[in-house]
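Right, one structure below, let's go through it.
Shown here: the complex without one of its protein chains, the others still in place.
The block that comes next holds chain A.
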Amino acid sequence: MSLQTDSRNFSERTTDGLGDSFMRSAVGSAQDSLKTRRLSAATALGDWEQWRNVGQLIRQHTLENLDYYLEQLAGNIERQGGHIYFAATKEEASSYIRDVIMRKQATKIVKSKSMVTEEIELNRVLLEAGCELTETDLGEYILQMDDWDPPSHIVAPALHKDRRQIKRVFTEKLGYTGDETPEKLAGFARTVLRQKFLEAEVGITGCNFAIANLGAINLVTNEGNGDLTAAIPKTHIAVMGMERIVPTLEEMEVLDNLLCRSAVGQKLTSYITVMGPSSAGETDGPEEFHLVVVDNGRSDILGSEFNEALQCIRCGACLNVCPIYRHIGGHAYGSIYPGPIGAVITPLLGGYDDYKELPFASSLCGACTDVCPVRIPLHEQLIVHRQKIVEQKRTGTADRIQMKAASKLLSSPALFGKTLRFAHSASRMMSKQGRIVRGPALLQGWIRSRDLKQPVRQKDSFRAWLEQRKGGSEQ
């Protein structure tokens, strides 16, 4: 799957999301529990705001000196006998990985969850090359078994599925015969996947942060699949977005604390591992280690007005507080990166042609900006996107005419007053039982999922009432 997960238009995707009552209740309760857990873990750290400052400082310092740290990383990986490959495009990245695997004549591949490998369409490329590929993160494995259903959350990819759906997938695809308790389902996946690990020739992982002065990568997980992916196969290929790097373990430690608390409300997740090519005498871990550093549009963001979006550490906290994500769900964004951060970076990586609606999928309430552990001004970046989209006249003609009319109306008190006076009678044709049910495009979006009251008669209006009160008090 590429950056794009759904080629239908935004309106069709959101209609799907709004109509999926199971998904909406699953997302709602997940948001509530993750929000509470994040808050208590953040409070427990003490002086959370200061920790966020340190997180922001580290990310900004690293981005400002990105070329330096990447060069240092490359030197340290090669010094240990590892390989590092710099890929300017997604095609370069996925072909390099395919070629490594072909050279080894390997076919059995295990993968642990990684967003950037989705972005570079690695699975498609490897499946076309005839590889037998297994996603080993429980959520990702469920999605793979369900004919590669796209992920809907950065941290919990199968959030939109319930246990009955998962049981059905396992039963149909794997001959599962147990019940639908999460313990039984997970236990079954453990047994199937354990065998895959033991047979695997190549392991592919993402990378939470690369450590420049050590020449290693850091993985932050709970299930243990990331570690097994990097321990058992003789070859380990790690893939990272070029901005996911820290100078030393000290910066990694701060960011991992922010990440774990923000993502899942844990102090540290069960497994935080720093890993590189195996040293002499060690008998597991990779004999051959490759790190693929991916640009794929990121350098165009660097130094632009969206530079701060590159601070992102992919915790998903902004998704968990977003009122829009709550209602339309992850799939409606049509991108592997949903939610507020997705609405900022998807148009940057994939262009406005396909994603011009995403920056408008926000109420600009700023909840995302408030929780971001590295202080990305998310809602302000959405406003910058909107300005650009409007300046480039990418909004629809009908929208533009209506916005122009609205701006005329709202900037003239006389015209506004007159319009109010006739609002009730003018809206009669569009209303039913005191509610507006039909209207021009701008209204449609609102009334599709919400009630809009018909304006009251002039004599019942607030202004008329106020005039009357004033008159009354003068007597």
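The rule we apply is simple: a contact is a pair of C-beta atoms (placed from the backbone, for glycine too) under 8 Å apart; a residue touches a chain by one contact, two chains touch by 3 or more; residues count from 1.
Everything that follows uses one rule, which is that contacts and distances are computed from a predicted model.
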"Cytochrome c-type biogenesis protein", "YCII-related domain-containing protein", "ABC transporter" or "Lactate utilization protein C" - which is the UniProt name of the missing chain: "Lactate utilization protein C"
Selected residue (touches chain absent from view) among A:Q105, A:T283 or A:T397: A:T283
Given A:L3, A:V100, A:A210 or A:I232, the one touching the chain that is not displayed: A:I232
Candidates A:G46, A:G175, A:P413 or A:G434 - the one touching the absent chain: A:G46
Residue of A:E12, A:E78, A:E172 or A:E305 touching the missing chain in the full complex: A:E78
Sole contact to the chain not displayed, among A:L18, A:L39 or A:A88: A:A88
Touch residues of chain A, complete complex, unshown partner: 26, 29-30, 33-34, 45-47, 50-51, 53-54, 57-58, 61, 64-72, 74-76, 78-80, 84-86, 88, 136-139, 142, 156-159, 162-163, 166, 182-183, 185-187, 189-190, 193-194, 197-198, 212-214, 216, 222-225, 227-228, 230-232, 234, 242, 247-254, 256-257, 264, 266-279, 281-285, 293, 295, 299-300, 302-303
